[in-house]
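Excluded from the complex is one protein chain; the other protein chains are retained at their positions.
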Amino acid sequence: MKQFRSIAKTPPKGWNSWDCYGASVTEAEVKQNAVYMKNHLKEYGYEYVVVDIQWYEPTADSSLYHAFAELEMDEYSRLIPAVNRFPSAAGGAGFKPLGDYIHSLGLKFGIHYMRGIPRQAVHTNTSIMDTGKTAKDIAKPNSICPWNTDMYGVDTTKPGAKAYYRSLIDLFGSWGVDFLKVDDIADSKLYGGHLDEIAMLRQVIDESDYDIVLSLSPGPASLEHGAFLQKHANMWRLTDDYWDNWQQLYDMFERCEKWAPFVREGNWPDCDMLPLGHLGILSVDGGGSDRRTRFTQSEQRTMLTLWSLFKSPLFYGGELTDIDSWTLDLLQNEQLINMHQSGENPEQISREDDIVIWKSESSETIWLAVFNLNDSAQHVILDLKKVLKPYHFDRNELITDELEIAPHDVTVYEFKKN
Amino acid sequence: MKQFRSIAKTPPKGWNSWDCYGASVTEAEVKQNAVYMKNHLKEYGYEYVVVDIQWYEPTADSSLYHAFAELEMDEYSRLIPAVNRFPSAAGGAGFKPLGDYIHSLGLKFGIHYMRGIPRQAVHTNTSIMDTGKTAKDIAKPNSICPWNTDMYGVDTTKPGAKAYYRSLIDLFGSWGVDFLKVDDIADSKLYGGHLDEIAMLRQVIDESDYDIVLSLSPGPASLEHGAFLQKHANMWRLTDDYWDNWQQLYDMFERCEKWAPFVREGNWPDCDMLPLGHLGILSVDGGGSDRRTRFTQSEQRTMLTLWSLFKSPLFYGGELTDIDSWTLDLLQNEQLINMHQSGENPEQISREDDIVIWKSESSETIWLAVFNLNDSAQHVILDLKKVLKPYHFDRNELITDELEIAPHDVTVYEFKKN
Amino acid sequence: MKQFRSIAKTPPKGWNSWDCYGASVTEAEVKQNAVYMKNHLKEYGYEYVVVDIQWYEPTADSSLYHAFAELEMDEYSRLIPAVNRFPSAAGGAGFKPLGDYIHSLGLKFGIHYMRGIPRQAVHTNTSIMDTGKTAKDIAKPNSICPWNTDMYGVDTTKPGAKAYYRSLIDLFGSWGVDFLKVDDIADSKLYGGHLDEIAMLRQVIDESDYDIVLSLSPGPASLEHGAFLQKHANMWRLTDDYWDNWQQLYDMFERCEKWAPFVREGNWPDCDMLPLGHLGILSVDGGGSDRRTRFTQSEQRTMLTLWSLFKSPLFYGGELTDIDSWTLDLLQNEQLINMHQSGENPEQISREDDIVIWKSESSETIWLAVFNLNDSAQHVILDLKKVLKPYHFDRNELITDELEIAPHDVTVYEFKKN
Partner (left out) sequence: MKQFRSIAKTPPKGWNSWDCYGASVTEAEVKQNAVYMKNHLKEYGYEYVVVDIQWYEPTADSSLYHAFAELEMDEYSRLIPAVNRFPSAAGGAGFKPLGDYIHSLGLKFGIHYMRGIPRQAVHTNTSIMDTGKTAKDIAKPNSICPWNTDMYGVDTTKPGAKAYYRSLIDLFGSWGVDFLKVDDIADSKLYGGHLDEIAMLRQVIDESDYDIVLSLSPGPASLEHGAFLQKHANMWRLTDDYWDNWQQLYDMFERCEKWAPFVREGNWPDCDMLPLGHLGILSVDGGGSDRRTRFTQSEQRTMLTLWSLFKSPLFYGGELTDIDSWTLDLLQNEQLINMHQSGENPEQISREDDIVIWKSESSETIWLAVFNLNDSAQHVILDLKKVLKPYHFDRNELITDELEIAPHDVTVYEFKKN
């Protein structure tokens, strides 16, 4: 038996196809982003390349779902890549060739899957691998996703249910999948979180031969499930889909404050992808279209600082090949990377008049981030002695500091411990 | 345009197959109950013979649903009777022969239908009559019934949606259907009431050539929708399925109290079927099995009195052909029938220590029902002057009355107006 | 025993001091409005002159409450008029002289009272009339009003509680009070509705020698309590305080739709005072100050039409002595008055694209009001045949009508029955 938390000792970093390509990403697009990551971001810790939803749907063409679309499926009720979009999957190869390619770049391969079993499998009643059971036998017929028609839930009490989920993990493992983002599971507007299927996924991954990071979507996950999620997943979402508008970023501060006690090695509450750079190429979600991020530079700094200090996973959401240098610099910022990888016990230590102070520390360093969430610049008088004293940090010369912070911007202090 | 409320000027009465046959009733069983009704109950106002759920499923065999069962369906995505259970439906005749038979007895014919369009139609993508549309075009893909797998909801904003519902009413009308019980529509534990589909049903019935009583299930309907329901249906349920146990009967008093302001000609809040006599022959719902009703005679009197005074529809749920004479007498009770048909403005006028008094009146009569909901007999001193004075009724000799009421029993007073 | 509903056979009409004077109205102001009402509105059915909240507080000076203000109170824990504001109350006369004066004008007298017993009585522990009990004995210590510090609730299960409420009604009756508006009782943001104290008030009024209309505030009352309220009060509020802004008027349509089934003789769901004419003289509530109503003339017509058709009580909220002639005409409008007094079964019969149609009818007349709730003028094609047919009204020449309705305005049709 493995200890799943050790698979993700630091918060995962990488690229995800959703924010730029919606449900429609192709193999070529995945590869070009992987290559760019290898060349420019790998040395900064970015390593996961994740193919998001609907890779099994030949007709997918944006972030809008096609109700009851025909899906590519194998004889065991498992969805497989659409060959028109992923040519290397031809001949039943599945994602193995793409996985191999990504591994050949020294990167890791991730995919998305919807909770449950295809409705198409149930209505055509295909079989479950290594059992005498069929899809009808294990489907939870009145458990659906509120926003996508691909699947029925699985009734984990039914014989064959665990075999089905095991067969999925075995297939993904054989493809070289290192990271699995399961959707419609951490929260559902109809049913709340699907804890039974989360527990079953955890069990089959633990019992498998594969080390696969488990990421749960969508949010908001419930604090009531926080302790449960710590025991069952590496990442879980704090919000519904996050996009490039200030209100969502503003709200994330309160979410992070509440979830901070749950951050620990191998458990990374997830603020969602970074909607930066070139977005919405084929993704019309979040009120968007083909664009550069709507965040100002101040807001982008604020976002990266919060995500990094809080130790959220960091998945770039834009197309990498035409990233601008300012954004690339931000992703490569050493201070943020260091804080993200080695900081511990992130915590909001004060919030007054929308001046928000977060703290994190490693064995050598204390970081303080002072955010100005106001719509106008603020003059802040910071009593560093008061702020730092509780953390047993003594630097007598630093009694107070005055600073001016632009609207929606942040200033980071870094103190070396003696 | 018709005025739908005039189709049911008094609360409908009849027989329904659910309480004794669950989802599995056959043509023979329907006919034997119809014949019995004609011979023994028609003259007392019972006239509707209603075939409940799953008459389109060949494999139905109890009240338990079969997930994803194969259903009989016509080319226009409409469910049709299973010929193995309803032989007269052979050759595409549908329920026309059975409807004709019931009409020939001087009775009226009712059927049950699930809200929406068959999932089977959607996944095989059959067409919608008189349109270029298909089932996929009009299905609301993530709108399901929480307890039955037959249908998807219909998206009333889609072209073809109204045509589909119109085609249903035209089919039912051509069969001679006088009464339509639509299910999964008045309440849903997942979504609340489906008001858009209720409104569309109302519209297509109003615009059709047919007079069809519209009954909505299941409950509990929400008081928030009370005014809406008055404008759209003849009956709607106050509870989830009602069975022969005291707690459910006890709770019905509070439900009736709250819904009494909504009772008016053509609008009959519905306390559900009468689980009396021989029940559960093939219906294992409500914790039951093949049995005589678990209600005591006191409780049966109490139920019939509340239902009648409140003007609930009255549908007998047991097998009629082996009804016992005590129960038959209760159904034929003249005082209750008179109160049920001619009473107006039913109202609970007091409740103290579980002695509950209801009142109803016609132009000639005032009825008072004094219920003892306690588990022990109660001695009640009734100040009739106080109770009746507000209703402008003067009968000086009747100052007070003392009475003893058995547990769960009722005493009815009937006063003629001067 | 009286039948309380017969005390208010039609919806009460009059004037209330709150919208112009807040908590601070004086005897002179009450009298000048009474005299104006006698001279200009009495013949149109306006008859109640109501002194709203805090008449027992000498320091009241606007609609803002003074926490823990000293109140005028008699030896039996009952609040009495502040003599500095109501000089005729001097010498313990209470409101008797003012009541007599209003009666001398042929009008009726109303006052406001807060649910419960003064906190001041409890903390100084004064006595309850005709009992050996004191205020501490009957107070419900942890039942308070969320927005006013005058009172504790009364624990109706305590000996002395009923005697206290009886002593209040006896005092008010001796003053000539015809109308009692009890506040903090129909809804409370902390506790919901206080049904036990409502029931006790009903009982002591019924058992008293006085005919007093009972009006309950604030709203929104709950539909769950609708049947209860019908049995216990003449009026109850549908909303929290209503002011002269369009959004509140817009929202009232949906409230009226839901409450329409509860309208019957003696039971008048209450849309609150009419914030018209000269408002906010000393009332700063609702974001207001000394002003003419912020409603446009269209909106005023819309409001009066909805209130009248729905049979809401009609209490003018502005200062009457400087009313303008347009507004006075509106209050004296014969069609509205007739609809308000003799209409029955008010009902919203359709709402589409914010064109809302209400209907009401008397034995001789059908009224249709077509409201345009849009922010722009609308061209409406009205199929009168379709609208009126259900109401058994035949007028062949009127097949359709086309009309143009200004934004927020209304057109009323009146049809004589044959």
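Note that the chains take the letters A, B and C in the order they are written out, and that residue 1 is the start of every chain.
FYI, contacts are C-beta pairs under 8 Å (C-beta built on N, C-alpha and C of every residue); 3 or more make two chains touch, one makes a residue touch a chain.
Computed from a predicted model, the values in this text were never measured in an experiment.
Though it is not drawn, the left-out chain touches A, C in the full complex.
Of the candidate positions C:V50, C:L107 or C:A139, contact with the hidden chain is made by C:A139.
Screening A:T10, A:Q32 or A:Q230 for touch with the missing chain picks out A:Q230. Along subunit A, the points of touch with the absent chain fall at residues 1-3, 5, 223-224, 226-228, 230-231, 257-262, 347-349, 385-386, 389-392.
Although one chain is not shown, part of subunit C still touches it, namely residues 67-68, 119-120, 122-125, 136, 139, 141-142, 144-149, 190.
The rule is short, and it goes like this: only the chains that are shown with their structure count from here on.
Of all chain pairs, the one linked by the most C-beta contacts is B-C. Relative to subunit A, the chain whose mean Cα position lies farthest away is C. Between subunit B and subunit C, the superposing rotation on Cα atoms measures out at 180°, rounded to the nearest 5.
Taking each chain's centre as the average of its CA atoms, subunit A and subunit C sit 56 Å apart.
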